[in-house]
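Input: one structure, supplied below.
Only one protein chain is missing; all other protein chains are in place.
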Amino acid sequence: MERKNVWSLNFSTISLALIPVSVGINYVGKLFAATLKLPLWLDSIGTILAAMLAGPWIGAISGLINNVIYGITMDAVSAIYGITSAAIGITVGWLAYKGWLKNWWRTVGLGIIVALVSTIVSTPINIKFWGGQTGNIWGDALFATLMAKKASLFLASFLDELLVDLPDKIAVVLIAYIIHQTLPNRLTVLFSNNKTETL
Amino acid sequence: MKKVIIEGLSYKYPLSSRLALEDISLTIEKGEFIGIVGKNLSGKTTLCQALVGLVPHFYHGGFRGKVEVAGMNTMNYSIAQLAEKIGLVFQNPFNQISGSKLTVYEEVAFGLENLGISRPEMIERTENVLKLLDIYHLKDRNPFEISGGQMQRLAIASIVALKPEVIILDEPTSQLDPQGTNEVFRAVNQLKEQGITIIMVEHKVEKLAAYADKIILMSEGKIVDYDRPSNIFARSDLKKLGVKTPIFIQALQSLGLDKKYPGGLPVTLEDTYKLVVKEYGNDQN
Partner (left out) sequence: MKSISLYVDLDSPLHRLDPLTKISYTLVFMLIPFLIPLKSITLICLGLTLSLLWLGRVIKHIVPIISFSLFLLFTIFLIQGLFHPANEKVAFSILGLTFYQEGLEYALGLSLRFINLLCCTSIIILATKPSDLIQSLVRRGLSPRFGYVMSSVLQIIPQMSNTTQVILDAQKSRGMETEGNLFVRAKAYIPLLAPLVMSSLVSANDRSLALEVRAFNAQRKRTFLSEEKVTFTALIFRFLIFFSFISSIVWRLKQ
């Protein structure tokens, strides 16, 4: 059984049906985190699972649509960060394919990479729109401190975002990994592209 | 005229080592009502999905043999092309709702939009099918906010709107209450009266016995028997194969009447009653 090119734009119906579901999982993940009063957002588990199951493009689209929908229905600010979510989807989809989910250490490594990607993509947006802030209390406190010390705008903003993203993204990748491991193979295989053979 | 021809069909799901279907061959005539029974994992659902092309085009896996529906070989046509000839209604009414439409009316029209049917015809077919399935009064309701039986009738309506010649229903009433079940069987019977060939997987054998012309009995991916209900349900190995015997046949068996009428037992409550009355006079019920 061969696996089609993971960058293929030929999306199967089930991969497309996965997208609304992954947005729903993002939403529910965030809801549960809030219900259990955990100190992290945990609002991108769906995007990351979609990337693990169906590849980088589906992950990216899930992330983008997730933010656009949040933007339309709740918090207009979220929509712009669709780019960040898309970048996360691509990163996870690509590195998952490259075998970065083989063991715990690599998974944590993936979490760190995702945090860095998220930060790098979000920082220019933060700077352009809100002068470098993120809206998170701890991050912005750090930002203010660094700006008071006349640090470069980019560095202050970058570290502001990194402080927020690092713990959250590592947690999210680990949680998605664990849940992915619990899914039966006959279910996960449906989302990857394969071909019909003759018996 | 044969609507369904299957020759030597064998199929294996990806990652599986066993055959889900093994050397299936059968034919179905136009206008027949065929029931499929067998215990879980006997291949009933796989067979249904092979008729509409989901097997193999959706799952891939290993496929051998030929499946021809309304003159089309499923290997050579896409699922969307086959959808105009043969439809499939699934078990869970909830998961068949597309989620992209806000009213029952629009939901029925979804498949017609996909097929590029002209707007006037789309409206005509939608209206007809809503009335046929008795959900016209729900046309402006949100599809998620109706009862299970209504949702299943909506699923059937969405398929009937595509005007298929054959409709398959895979355990359509298993998630419904008795009222919902009756609604579905009534609807299916109306479809049969319109000349549509019906194939239905069911565990409610009493109902199946009353409506079906023939029954396919499956076990472990193979067809064990394909015959009239009166013959199938009189078999002694039904329990072993995980199939329930209709209660009136059980009653007749306990009275010893099955030995007296081998192969000719009635399959409806009414006929059973008549037979018992004939045997024992009219002070028995």
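Order as written gives the chain letters A and B; numbering starts at 1 within each chain.
Criterion: contacts are C-beta pairs under 8 Å (C-beta built on N, C-alpha and C of every residue); 3 or more make two chains touch, one makes a residue touch a chain.
This structure is a prediction, so every number in the text was calculated from the model and none was measured.
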- Which of these, B:V4, B:L88 or B:I223, touches the one chain of the complex that we don't see? B:L88
- Task: Have a look at B:I5, B:L115 or B:L255 and name the one touching the chain we're not showing.
- Result: B:L115
- Name every residue on chain A in touch with the hidden partner chain. 11-14, 16-21, 23-25, 27-29, 31-33, 35-39, 42, 45, 49, 53, 61, 65, 69, 71-73, 75-77, 79, 129-131, 133, 135, 140, 143-144, 147-148, 150, 153, 175, 178-179, 182-183, 187, 190
- Message: If the hidden chain were put back, which residues of chain B would touch it?
- Response: 49, 52, 54, 58, 78-81, 83-84, 87-88, 90, 92, 94-102, 106, 109-119, 122-123, 126, 142, 144-145, 155, 158-159, 162
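We take it that only the chains that are shown with their structure count from here on.
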- Interface residues, chain A side, partner chain B - complex: 1, 13-14, 20, 185-186, 189-190, 194-199
- Item | Residues on chain B engaged by chain A in the complex (per definition of touch) | 10-16, 56-64, 99
